[in-house]
Each structure stands twice: as C-alpha cells, then as structure tokens.
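The next block holds one structure in the form of structure tokens; read it before the comments.
All protein chains but one are shown in place.
Naming follows writing order (A and B), and every chain is counted from residue 1.
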Amino acid sequence: MAKFETPLLDQLETGPWPSFVSDLKRQAEHRAANQDKIEYQIPVDCVEDILGVVELSFKDKEVHWKHGGIVGVFGYGGGVIGRYCDQPEMFPGVAHFHTMRVNQPNGKYYTSDYLRQLCDLWDFRGSGVMNMHGSTGDIIFIGTRTEQLEEIFYEMTHKYDQDLGGSGSNLRTPSCCLGESRCEWSCYNTQEICYQLTHEYQDELHRPAFPYKFKFKFDGCPNGCVAAIARADMSFVGTWRDDIRIDQEAVQAYIGGEFPPNAGAHSGRDWGPFDIHKEVIDLCPTQCMWMDGKQLKIDDKECTRCMHCINVMPRALRPGKDTGCSILVGAKAPILDGAQMSSMLVPFIKAEEPYDDIKEVIENIWDWWMEEGKNRERLGELIKRQGFQRLLHMTGLKAIAQHVQEPRHNPYIFWYEDEVPGGFDRDVTEFRKHHKR
Amino acid sequence: MAFISSGYNPDKPMEDRITDIGNRYYGDFLPPVIKNNFGKWQWHEILEPGVLMHKAESGDEVYTVRVGGVRLMSVEHVRELCEIADTHCDGYVRFTTRNNIEFMVDSKDKVEPLKQDLSSRKHNEGSFKFPIGGTGAGVTNIIHTQGWIHCHTPATDASGTVKVVLDDLFDEFQKMRLPAQLRISMACCLNMCGAVHCSDIAILGYHRKPPMIDDEFLDNLCEIPLAIAACPTAAIRPKKKEITSEKDGSKKEVKSVEIKNERCMFCGNCYTMCPSLPLADAEGDGIVLMAGGKVSNRISAPKFSKVVVAFIPNETPRWPTLAKDVRKIVEAYSKDARKYERLGDWAERIGWEKFFEKCDLEFTHHLIDDFRDPAYYTWRQNTNFKFTDPYEYSAIKAE
Partner (left out) sequence: MADEELKQKVIDEMTKKSGSKTKFYFNDLAKIMDMKPRPAKKIITEMVTEEKLTFWSSGSTTMYSLPGVGKQTASEGESKED
C-alpha cells in the first residue's frame, strides 16, 4: 500500500513519544483515500515522497534537500523559503517543496474553527504537513509548489484575514509569552505590544532593508519563557520597581506545609518538609530576605527580581504593581564570533499603549544599524564592533552603572577630543620652549 | 489534478491585492475564562504532572492540561486536536513556546474526561498522540529544527533524534522528580535556526568535513562572488582549474573556487548560495552535545551551554549513543543536584571536572575552547581545582 518501504523510519514508530512517522503515514493515507474528494493542487502522494526522501536520508545519513532563492509572493521579500529535492526523479511529489511562514496569533491561542480553516487551505494547496510552530514562532507550512504560493497568499489574505511571517533580512515575526492572559507574573501585556508592533512594522517585516535578520521577543517576567534574552536582537523582559507584594498568612501556610512549594512543581519526589530558610531565604542571590518572628521581610531596594522566592511561594508573593519592562539588545546564535546574549540598554520603561517611547528606542537602533551595519551583521555584532558607547550615543542615552556587570579592566579609554580641556591641537613650538629636544 | 484559481490574477498581481495585514488579533482566540480574567490572575498550582490550575482574583479557575506536541504535525493531527478542543474546551486550544499543546477547561470536573480522552488516543503502532506532562521539575518537550525532513544544511535529523531522546526520557516528561526543570533543545546545524545555546542540554548537528567542490558545474550553477562572500571565515577564494570533463572526458579550464580547509567551520553557508558546494557526509556528520545553559534569571544569571561531548555519530534510526549520553547527564544531575538547582548551576558548584566524572563522560582536547577571544576566559586561571583522574603529570604525559 505504501509507496515506499521505510524499514528505518518504521523503527521510530515504537516508544511512547508521539511518532512523527506514524503521523506522516496517516496523512499519506488520508490523502490517498481522499474521502472528501478534494482536488489536491500538488501531487496527492507528496507525503509518501516525504517519507521516501527521509528514509533515504536515514539510510545515506545525508540530507537530500537543496536551497532555493524563491522568497515568495509578489512584493514581499520574505515569508517563503525555496526548497528542492536533490532526487526529483525518485520523489517527484516533493521535487519543488517550498516552505511558507504564517504569522501566528500572539500567545498562540486558537479557535478550532480558525485552525481548521488553515488546515483546509493547506491540505488543498500544499502538503498538509506543518509545524506548530517554527522556532521563531510562525506557523510553518512545509511543502508546496511555486504556482501555489500566490494562490495560498490570496486566499489567506482575502478569506482568513491572515498574513505571512518574516524571513531573510527582515524584521522577523515577533513573538511573546502568553503574558497576562494566563500568568500572574506577567509585568505587562506581552501579547498586546507584540501585536501592535507587528502591525506597526509590517513594512519592515515584509520588505527587507536591513543588513540581516532582526528579532523582537517579549517575556512577561525574568523567568524568560520565550528566551528573549538569548534569542532576540531586542529583548523585552518584564520587571517591576516597587515592592514584592507579600501575603503573610500565605507565607505561614507554606511554612506549615498547607501549600506545596513552587506551585507543586517538585511533587514527584520526596524532598522532605518545606524549609523556608533553606529553600527561599538562603537561596536569595542578594540575601535581602529574612524572618522577623512570623513575618517574612524583604529589603526590596536590594532585590534584583530574580523571581526565585515568587516562584517558590506563588500564593504568598507577587511582583509589585509598578511594572514595566527592561530592554536588552544584541542576542544572537553563535555564528560567527560566538553566541551573544542581550545586554542591558534600558533598565526600566513603561510598556503602555501607544508605546511611543519604545518605538523611539527601536527606531533609533534601526537608523544606526541600517546605516552602519555591514551586510549580514547582527545588531549584537555591530555593538561589539563599534562599542557600547556608540550604542548609547545613537540611542541618546546616558551611561549608567546598570549597563555593566563590572567596570572595564583596562584603562585604554578612547577620550573624545571635546572631553579633554584644550582639545588635541597643541603648539609643539610652545612646548619646546620648556622642554629641550 | 486541475488547477483551481483562488481569484488571483497572475497578469495583474497588484489587482485587488491585500497586503500588510499582519497576524490575527489574539483577543479573538481567547477562551471566555481567559478573556474575563485577563491580567487578573492571582496564583497557580500544578495539581499533577501536566495539569495546571490558575486562580483569578474573581475566584474563577482555569484548568490546563498540557500535552507533548510534535512540532512536525499533519493537518489530520491538527484536526484531531481541534475535535478534542470542540468536545471538551468549547473549541479553544493553545500551543506553548516549546511546542506543547494546552487544553483549557473552566471547571475541575471537566479535567478527568479530558485527560482520559487525551491519554486514550494512540497512533497505529502504539505511541501516544497526546502524552500528558511537561510541567514543573521535569523534562519538557524538546524544541527543535527541521532536520532531514526539510532543511538543506542539517548535519543530523531533528524529529528522529528528538523522538529517541524523549522516548528514553519519557518518565521524566511525566514525572516531576528532577531538582529543577530541564530544558533540552535540538538544532540540526551550527547556524541554530532554533537557538539552543542557552539550554540545560543542547543536541546540535555538526558537520566535520569542508564542502566538496563540483568544479565542472560550479560556474554554471552559482555566482562565484556570492559563494565567496557567504563564507564567514573567508576560506573560499576564486580559482581557475584545469579539469577533465565528467561528461565527455575532454580537458578544459573552468572558473571555480578553492577552499582553505583549515579555515572552514562547516557552517554550510556557501552551500546555501551555491549548490555546487555540498558538505553533507555520512561519516563526517553527527552531533555535538552541550550542557549547562539557561535563559531564566532565577537565582543565577542566564548562561550559555558548554560543549560536553565533541562528537556522536549519526546512528540511524535510533541514535543509541546519543540517547545514552543524554541519559547519563540527566541521571547524574538528578542524583546529585540540590532542589531548585539547574543543571548548569550544579555543574558550576561541583566543578566541571566533577561533572565529567559524575556523568562518566570523557574529556578530550576538543572541549577546550580555541575559537577567538572568548576562549581565554574559559581556561582555568586559579588553583582551585578538584582531583579527578587523570591529573598527575605522569598520567597526562603524552605517550
């Protein structure tokens, strides 16, 4: 029945974790049976061919795809990645097999109606194989032919009010944690700012004019569930500047063992009775907590908001009410000069509509990077090449001690001429009157 | 297979065109209990592995059942989860950043039927379709990239390696018995389109051979200046070569390139620009294992993962050495680390020399950084080491 024998892939059908092989086989059968009499717009057996080409890779231990430069739909410089099989005669169903990126709703909530619409479209005009979701956050449609790209885009925009995501030297599809929708720790509405900036910067997202990719990610709190600090050129991480809210009765309930520590996250092992000193106070990185009789005290001015105590006692402790976010910049994966995490630029900014201050920071950075970034240079690399001071200058910010982990180790300060009294132009003749040659 | 038009007119692409509309508004997809309590959540608790309860100031509760999602899924699979959402969750569902699927209900009595439905669904050969788990101090879903299913520069497969590691660690996905959460990530080449460089454990595909040069065809298929410019280490130079034609045996001079092998870092960027520079190789390609990174600011600062196994071959279809090495790390960490201690914090507390001893992993010269400036900061500039074998001069002297 199956088009290809897949003895190697078949061995990935056993074991408890969901088998992508079983799923692909089901999809192949679904297309072959075609109970809904769909006029499939790309070869009906393309999923059989996926199984065939992946089986071949498992046998050869080498990949069988080639890259293509197709970027998509008319007028857009991103959202589609060209893909071709290097064994097109063996696997004609996937000879041309391009990827489309579809901009996900922020927080990744869906209605089944909407998901089904996407499924129907993708089954009809593509392979019916997708990623929920790709690394950057988009819904990924895996595999369609060139002539279907415009058709899919047309239906998506006209029928489903849905646009593509970013790729190439664009603003990449911004993403966020689920934020205030279901998390008590979120310090701002991550979904709203993500949505608004996605819409504000559609031109940057679709029409490449950057030296390289650029990513925004929005984490609601320092726990960092979308890994903004590791992955985004501009990382927005929620924080607060007033006091941690304490419910002393609930603190006692934790001490008394009524509430499970860390919201029950450790319940699979017997770690012994909860010990607030050992598990919270002694682990506080700034040592700013103590018990005063039955009262838990926090010296909030010393707190660096690492979230540990709040994570351990969520019913007793909550972030403060004067919330906003920190902006850190320059993260990237290792290639080329090593991985970078984002560096602190703005310790605190209110993240409230219409986000004018945040847009100002973004646009100042883009102006600098677009003009002075080399081709294929990420923001983090530009900051390294030209220096953090240059970043401050271009964003119009003063240097503050929060910008560094520690001050510089060397005294090789490149003084600006206007910082030194009298400047750099001096009279050597005058000098020689007092200093013999 | 008749072509059916969507209404798009290829002769007039701008006619009736809709662009720049962005994504759909998230507010239209929120379940009522989420919408009603937006920004008003008070606390949460993990009731059992995979089941969370969030309490709102209003007194409302939302119960979430989290299941492992395979990032690669068919529309049939998505339709099935839509059916579950319709049956139990009024047609709402969400996905997490780590490719898990979350089904939410607004009262406790709806949890058990939902759980039973999810656990009962299995694929033909017996794997779970929707395994419940992935919460708290355990292993959650492995985020990953495309691998052999769709990428052109992978050094290993993604879905396959993830499947075998999660099969092996399935208990840890469903039980919350580790010292802290353990985040595993997978990227199938060093370009890391899925950033794995700050994960507790990172599985990274890595090539070890420079590209081959298809001299006869290179000038026909690619623009040489682009291939040269694509190389991040400037290892590629233009070169005219005398070759014997594969087609007719004649000798001729062609425009091609040469590669300084010792400069190549095996990134495949040249292959992206030029299909005549393929680098995939059955023996050369495999996996690098990294460990000890994190992104959370909790207790200690976010940190990078470190390379702990320089190379694991591509043992298809089930990568036994990979699964074994990952398990060794997880078991040693589970046994030895303190409550709340992330893997990297544990390794730093005991010292990396102890990490290798406890995990029974061999330390080789490949694990000492020699790449550009940051390398120096990873060498030891103190005398505060621990004694783990071998360490004495006579024992480490080359034979």
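Definition applied: a residue touches a chain if its C-beta (ideal position, glycine included) is under 8 Å from a C-beta of that chain, and two chains touch if they have at least 3 such contacts.
All values reported here derive from a predicted model rather than from experimental measurement.
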Item to check | Option touching the unshown chain, where A:104, A:167, A:223 or A:323 are the choices | outcome: A:167
Checklist entry - Which of A:26, A:116, A:213 or A:266 sits in contact with the chain that's absent? => result A:213
Checklist outcome for this item: Per the whole complex, from A:54, A:71 or A:129 the residue touching the absent chain is A:71
Next on the checklist: Can you say which of A:58, A:84 or A:274 touches the chain missing from this structure?
Outcome noted: A:84
Checklist outcome for this item: Contact residues on subunit B toward the hidden chain run 14, 191, 193, 220-226, 230, 269, 272-273, 275
Checklist outcome for this item: Missing-chain contacts on subunit A, rising order, are 67-72, 75-78, 81-82, 84, 96, 146, 167-170, 203, 207-213, 367, 370-371, 375-376
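One rule holds in what follows: only the chains that are shown with their structure count from here on.
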Checklist entry - Just curious, how far off is subunit B from subunit A if you go by their C-alpha centres, in Å? => result 13
